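Every protein chain except one is present and positioned as in the full complex.
Here is chain A:
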Amino acid sequence: MEFLRPADWDEALAMRAELPGARPLMGGTDVMVELNASGSEFGRPAELPEALIDLSGLPEPRGHGPDGGWLRLGAGVPYTRIVAELAARAPALAAAARTIGSPQIRNRGTVGGNLGAASPAGDAHPPLLATDAQVELASRGEVRRVPARDFYLAPRRTELRPDELIAAVLLPPAAGPQRFAKVGTRNAMVIAVCSFAIELRPALGEVGTGIGSAGPVPLRAHEAEDFLRAELADRWEARRPLPEAVERRFGELAARAARPIDDVRGSAAYRRHAVGVLARRTLRWAWEDYRKGADPCG
């Protein structure tokens, strides 16, 4: 297995084009764990990529800034910086970043890595879905932007082509309050049993949702979104508390959108139930944020 260190982004794209079997490496918090846990003590052959392309030394993916009205977040910005620098601009993503691993993991791990690994349990996915973010994919000679909602195809399979690198995610202009919550069976440093993100977009009369770790891919709760959009249509202006029945129904519909399985982290039935609870609560908090017109990250 070769270890490649491109001098700049263009060389990285060239390497990617020439070595479709190479694995891009950023923080290494997923890739290195996978490579080291090869299972050789059981005689299982290691599934080593033909090469690693180390992107961690390149400046391009490590910045963020405005891109039109959007926020362009380099794929290599570590979670620590997202928490510290983007809590106001991208509250749901920052909240998700805060729940990931330990401080050491957050210093290394990136949204690009989360998208590359495409584990259904990745914590960045629900906020990207809920906020209608886009994923910027670059190859030699082409840059394309894929909506997050179209990016995830199957467990560990995405729109990313073998000659492409994940360059950035683009977050639309802040549209309203966002919330994220995640269930894990310990109070820190835990992989999601399930998670949920919500965004309210009062100016557009829209809502966005994302469900994590409760399906083969990160999911949107379409029915729940439709229901809520209709329910909120004539409530935006009055800003009165939501009837509990609305919160409850939204939770039920979100739970119905989940397609979970039983595994070591929890049962399918529990995940479905918990997605409903998280949806109900995050809706309440987001609506409270909206009513107060408050800083949504509070």
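Here is the rule we use: a residue touches a chain if its C-beta (ideal position, glycine included) is under 8 Å from a C-beta of that chain, and two chains touch if they have at least 3 such contacts; residues count from 1.
The working rule: contacts and distances are computed from a predicted model.
One subunit of the complex is not drawn; among "Multiple sugar transport system permease protein", "NADH-quinone oxidoreductase subunit J", "3-isopropylmalate dehydratase" or "Xanthine dehydrogenase molybdenum binding subunit apoprotein", its UniProt record names it "Xanthine dehydrogenase molybdenum binding subunit apoprotein".
Here the missing chain is touched by one residue of A:86, A:193 or A:258, and it is A:193.
Along chain A, the points of touch with the absent chain fall at residues 33, 36-46, 95, 98-99, 180-193, 195, 262, 264-270, 273-274, 277-278, 281, 284-285, 288, 298.
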